[in-house]
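There's a structure below that I have some questions on.
Missing here is one protein chain; the remaining ones are kept as they sit in the complex.
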Amino acid sequence: MIIVIQCRDQVGLVASISALMSKHQYNIISLGEHVDVAENLFFMRLEVAGDTVSPDLEQELQSILPADAVIKINPQPDKKVVVLVTKEYHCLADILIRNYFGTLGATVQCVIGNYTVLEDICKRFDVPFHHVSYETQDKLQAEQHITQLVQQYDPHYIVLAKFMRILSADFNKYFPMRIINIHHSFLPAFVGANPYRKAFERGVKLIGATAHFVSDELDEGPIIAQQIIPVNHTYTAATMMNAGKEVETSVLAQALKLVFDDRVFVYNNKTVIIE
Amino acid sequence: MIIVIQCRDQVGLVASISALMSKHQYNIISLGEHVDVAENLFFMRLEVAGDTVSPDLEQELQSILPADAVIKINPQPDKKVVVLVTKEYHCLADILIRNYFGTLGATVQCVIGNYTVLEDICKRFDVPFHHVSYETQDKLQAEQHITQLVQQYDPHYIVLAKFMRILSADFNKYFPMRIINIHHSFLPAFVGANPYRKAFERGVKLIGATAHFVSDELDEGPIIAQQIIPVNHTYTAATMMNAGKEVETSVLAQALKLVFDDRVFVYNNKTVIIE
Amino acid sequence: MIIVIQCRDQVGLVASISALMSKHQYNIISLGEHVDVAENLFFMRLEVAGDTVSPDLEQELQSILPADAVIKINPQPDKKVVVLVTKEYHCLADILIRNYFGTLGATVQCVIGNYTVLEDICKRFDVPFHHVSYETQDKLQAEQHITQLVQQYDPHYIVLAKFMRILSADFNKYFPMRIINIHHSFLPAFVGANPYRKAFERGVKLIGATAHFVSDELDEGPIIAQQIIPVNHTYTAATMMNAGKEVETSVLAQALKLVFDDRVFVYNNKTVIIE
Partner (left out) sequence: MIIVIQCRDQVGLVASISALMSKHQYNIISLGEHVDVAENLFFMRLEVAGDTVSPDLEQELQSILPADAVIKINPQPDKKVVVLVTKEYHCLADILIRNYFGTLGATVQCVIGNYTVLEDICKRFDVPFHHVSYETQDKLQAEQHITQLVQQYDPHYIVLAKFMRILSADFNKYFPMRIINIHHSFLPAFVGANPYRKAFERGVKLIGATAHFVSDELDEGPIIAQQIIPVNHTYTAATMMNAGKEVETSVLAQALKLVFDDRVFVYNNKTVIIE
């Protein structure tokens, strides 16, 4: 059983929580805890042996924790996700493979693409594909169509697997801290469009990718994971882009695993990740 | 205040330890804990605010922990080390610099070298240097001389900073898990002499270094830290050795920091490192 | 056009080769060259603009190079591969995805598995799958069946994508330096079976994977690529294995790209990789 707790910090929290576990004879397999001293905030992820949740457990936890405590017991054991894509296959294919073999930690309900090039790969894995064109309709209409599809599937998370359109603030607010994007640079460097072109022009010796939750500000949401690879003068913007696809795939997979494992807490536009 | 605990695992350990902290009004700044489920062992490192140790604390901890518990409260706040070297300067110089600027986490009492080439750098930092030749006397005599010097300084740890002689099992037993060696390969690859030559001959694409506690078996002691760097066909054994010096320096510094910060636990010829 | 040359070194090789390119008005896009001074060997990979190969080019090259020169002009532009697997999907799936999207640099002709668990994923990509059981027949018979299939497809390379059976020296000799294996450790550490179990028991702080050509000696062939990831005391042999799958997938993909791009030269049980 997994228990995650986020609340104001106070003396004795670990003691009272673990005493409660002890009272229920729940043996603690792993206890990850973080205190942000400056902000006086407490974060905990507990893994205890067994899956039988005592019906009173949440209420008992609430009674020993500060009033603001957010407690999740076995959060979303069967996570569902909708994936948005454009034309690039690498992140989507990696997700579909893990989904097919049962190692994603969530189930892909459908893929929504603003082009049809990735329809066939979805079909090969029996995953529904919906085409929402941004060319035969305006951005507002397209987004309404996406919203309608997402509402129909009602996923826990939306994954932007190289979806090259910017979603409106309205859309993002509707799914706060539930949209995960992969941006093809090590943020905050190269926000916005064409990061590889900008990286090439700046002459950097590293390129990278960043998986983050989407917030109102473009590429400014809480960062979940970042990775880089070395590059040099022999790279063009195009070969940087190709090399970058490998790191984009890897960092998105890493971030999804952390999120789907209930290891990611969000506050102050940052993440706490308890591994 | 730092408290480290190692004992048999049982239900409720975290609860009772943190309740005790809470009773003393010690606010927990960081709590790192590990359970080896297979071996039923419990490891904890606590950092609590303030440095005033209640005189009863150790006894109180003992009373709530299993009988085999090893408890250390503020272990060795003023750690002392003796460093053994041969001819290569890179690890020693890094240690002397950190020692001089007060960032080593320990005090270098003296350096013992089986050659004199590193005497001058020690003098420049006002660190005593002792020459123990393996050429004007036999190995047994040399080691007796080293033993005598070490006994005189009575250090908490002995650091083999590229000491290219093998210490006898007798010497090692005298300082169990208190001798830290840097080996110039990613163990267990290339045990023993000339690892860069062997790496070159095998055509590896990575070389590395390993900091470990010394045990009776050559290069078989508990590993504290390992790092690697990429190499390729343009490297000779000599250029591998030069490149490797950077990683040796870095990995030894990392390991010493972990040990001197009381973050390293040893059991079953392995380390638990609570960061 | 790609030209690769391997021969004895002598003064003036670069001059005469590039003069010949100049004479043909072939503009050199990239020239990668390596000399093993100790062995007196010369390696070159040339990329020149245009794909029209003058019919005399090979003979002209031969006339200006030492008699032992091995020259390849546009080697195997349509490379074909046969992939051998057991039960683990990660390397195979990555290869199938790249094959499907045309970014592998070669065409997968078929997959041969000693179990049928990976048959479905192959079918989804319309790649023929052949089951060769090692349980209903002995090893010799199974290998004869594999040999017969390989002869039928006549591939340029055979990829062992987590094929957990050891092929006989006879099989290997039949395809010298044309069989690429992924081994789940940073060789030469943990040769043979169960490397993650051995890594766990040794308490290493890094695990890795190695892609290499297969030779007569188990896990002793020329290394093409190696990568590592950090691990710590919280890993079991099982979680090391899971984490290792990511690096196995990545390092095999890297090695295949290098081989299929004609960047890998082999000699003295080592590789020269001209990037």
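The first chain written gets the first letter, and so on, giving A, B and C; residue counts start at 1 in each chain.
Please note the rule applied: a contact is a pair of C-beta atoms (placed from the backbone, for glycine too) under 8 Å apart; a residue touches a chain by one contact, two chains touch by 3 or more.
This one's a predicted model, so the numbers in the text were calculated from it and none came from an experiment.
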**Study point:** Among B:Phe125, B:Tyr153 or B:Tyr267, residue touching the chain not depicted
**Key:** B:Phe125
Study note, to complete from the structure: Of A:Gly113, A:Pro222 or A:Gly244, the residue touching the omitted chain is A:Pro222
Revision key, fill the gap. Omitted-chain footprint on chain C covers residues 11-12, 14-19, 21-22, 25, 27-31, 33, 35, 37
**Study point:** In chain B, positions touching the absent partner
**Key:** 30, 89, 93-94, 97, 100-101, 121, 124-125, 234, 246, 250, 253, 275
Practice item. Spell out, residue by residue, where the missing chain touches chain A. Key: 34, 36, 38, 186-190, 202-206, 208, 222-228, 232-234, 236, 268-273
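The rule is short, and it goes like this: only the chains that are shown with their structure count from here on.
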Exercise for review: Averaging each chain's C-alpha atoms to get its centre, pick out the one most distant from chain A.
Suggested key: B
**Study point:** chain A-chain B separation of Cα centroids, rounded to whole Å
**Key:** 38
Practice item. For chain C, jot down the residues that touch at least 2 other chains. Key: 234
